[in-house]
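Everything below concerns the one structure shown next.
As you look at this complex, bear in mind that one protein chain is not there, while each of the others sits in place.
Every chain is named by a letter (A and B) in the order it is written, and numbering of its residues begins at 1.
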Amino acid sequence: MRVIPAAIAIAVGIVTLLTIFFPLPLLKDLHDYFIESTIILTAFALLLGLGNLVLVHFLRIVRRNEPGTGYSIIVLVSAAIVFAIGLIFNLSDAPMMWVFNNVYLPLQSAFFALTAFFLATAAYRALRARSIETLLMLIAALIVFIGQTPLLTSVSNDLVLLKDWVLKVPSEAGVRGILLGVALGTIATGLRLLAGVDRPYSE
Amino acid sequence: MPDVFDLVGVWIGVILTLLVFSYLLHDSPLFRVAQAIFVGVTVGYAATVAIRSILVTRLFIPLLSDFEFYWTLMIPFGLGLLLFTKWRAAWASIGNIPIAFLFGVGSALAIGGALTGALVPQLQATMVSLSPALGFDIVRDNLLLAIGTIGTFLSFRFIIPARTRAPMRALDVVARGWSFVGRWFIYIAFGAIFADTAVSRVSILVSRFYYVLQAFGVK
Partner (left out) sequence: MCGTPNKMESVFCLSCGARLVPLTVAPAEEKPPPVAPPIKGLSLPARESPGELPAEWQKIEPEPTDQKKDDATWLDQLRNTPPEENEPVEAEDVPTWLKSVEPTSDAKAPVQEELPPSTEIPEWLQAIRPAELPAEEPAAEMVDDSQIPDWLRTATEEKEPPVAQETAALVKEPVSETPIETESAQPVAQEPAVTPTTEEEMPAWLSELKPAQEQTAEPVPAEDTSSAEPLLESLEAKTSAKPHADEVEQPAWARPQPSTSSAESDEDIPDWLRTLPSSNEIGAEPSELLLGAEAVPELQPALPEEVPDWLASLKPATQLVEDDSLEITGPLEGLRGVLPLALAVTEPHPPAKTAPAPAKNDGGQLFESILAAPRIETETPAVTIKRRTWSMRPFVYLLIALAALVPFFLPSDWIGASLPISNTPASKFYDAILALPVNSTVLVSFDYDASQSGEMDLQANAILHHLIQRRTKIITISTLETGAPIANRVLGNVTQNLNGYAYGTNYVNLGYLPGHEAGLAQLATNGFAPNLRDFAGSPFSNLTGFTGVKTLRDVAMIVELAGSEDTLKQWMEQVQPKVPTKIVAGVSASVEPKARAYYDTPSKQLTEMVSGVYGAAQYEILSNQPGVALSSINAQGIVQLTLIVVIVLGNIAFFISRGRKQNA
């Protein structure tokens, strides 16, 4: 049973990879078909994950003696309401847009906005000149901060130029090095998977 | 009537926002309620999108409208259904087949993308000119870019070369030294990323304050 998934992953992967570099007609048809199938499969994967989440909350309600049962009820009820609206109305229709604009968006935005406070405390604690490395980090952070604070940049445009230089030269060098490392890592991991050395899809 | 809905909607949004911000005072049940609503709405919305935007549009409509032409879509349909065998422990290994399919295509796309969209252009960008004709500032910046990029890259080294031969040993020493310098560039990049992330979050915070104040008629 372990051979079939490996064979599928390797065959599908190699065909897709070959088509990227050699778009021959037959290969391209297969490539297009695989891509379309992948897109369809992502929907099932998403539904599987959501189904699991719902099941967990449902079981918590059934067991009753667990803490957070009340919250699980809220999760399930709100999920059911939105899903029901989504089945009846289209995503672009007013009821779904109402839910999105007035419930989903404010909630997600607010959760993200909270991180501004956490980042502030993190800045207080973490950005300290403990060593050469952290000193460099602190200086870079301060320059980037100052370079886009209008109150300060109105004093001198050089602050903006300095920020641009930090982002353009030393920071970009670091980011580019990371990008190259990640690209090589991705290629190595992908090739291992296509060679059948790594099989993350089977237990 | 729609205006009433809009008004109610705005106030619901404001109340939910305030519930979330209540976390700053204390991790209260109010915050947990907001969290639960958010999870629920996300689940409902994502399920709707998965069904309407993918399954209906890309699977059911083509299959129902022209089965003769689109019959091949039955295979991803079947593979998708196989995924649900993951729910039952005894059948879960069957669910590995669609997952293997996803991994196969995903890794091929990732390899192609990393090669053509990251490795090649970023290497090109690292090959900078150091000609004095460019002027001191540009040569200095280019030199810093090259040293920093290569140093950062070297600090991701995982393989320790065999140190049996002298040239290899020398190479190893150089690489270690260079990667030490490269680490400084990583820290500078982290500093910049931290600051820019904070700027981004501040924008979002200000937008939420703006949203609440607008509802109260301040702005």
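Assorted remarks:
Definition applied: contacts are C-beta pairs under 8 Å (C-beta built on N, C-alpha and C of every residue); 3 or more make two chains touch, one makes a residue touch a chain.
Predicted model, so just to flag it, every value in this text is computed and none were measured.
Listed by label, the shown chains that the missing chain touches in the whole complex are A, B.
Per the touch definition above, the residue from B:A125, B:A146, B:V181 or B:A215 contacting the chain not shown is B:A125. Residues 1-2, 23, 28, 31-32, 35-36, 38-39, 42-43, 49, 52-53, 55-57, 59-60, 63, 65-68, 71-72, 90-92, 96-97, 100-101, 104-105, 108-109, 111-113, 116-117, 120-121, 123-125, 127-130, 138, 141-142, 145-146, 148-154, 157, 160, 167-168, 171-172, 175-176, 179, 197-203 are the ones on chain A that touch the missing chain.
What chain B contributes to its contact with the hidden chain is residues 24, 45-46, 49-50, 52-54, 57-58, 61-62, 86-90, 92-93, 95, 99, 105-106, 109-110, 112-114, 116-118, 121-122, 124-125, 158, 160, 163, 189, 192-193, 196-211, 213, 218-219.
The rule is short, and it goes like this: only the chains that are shown with their structure count from here on.
For the pair chain A and chain B, the distance between mean C-alpha positions equals 3 Å. For chain B in complex with chain A, the touching residues are 2, 5, 8-10, 12-14, 16-17, 20-21, 23-24, 32-55, 58-59, 72-73, 75-77, 79-81, 83-84, 86-87, 92-94, 96-116, 118-119, 122-123, 125-126, 141, 144-153, 155-156, 182-199, 201-202, 204-205, 207-208, 211.
Chain A meets chain B in the complex at residues 1-2, 4-6, 8-17, 20-21, 33-48, 50-54, 68, 71-72, 74-83, 85-87, 90-91, 94, 96, 98-117, 119-120, 123, 126-127, 132-134, 136-142, 144-145, 148, 165-187, 189-191, 193-194, 199-203.
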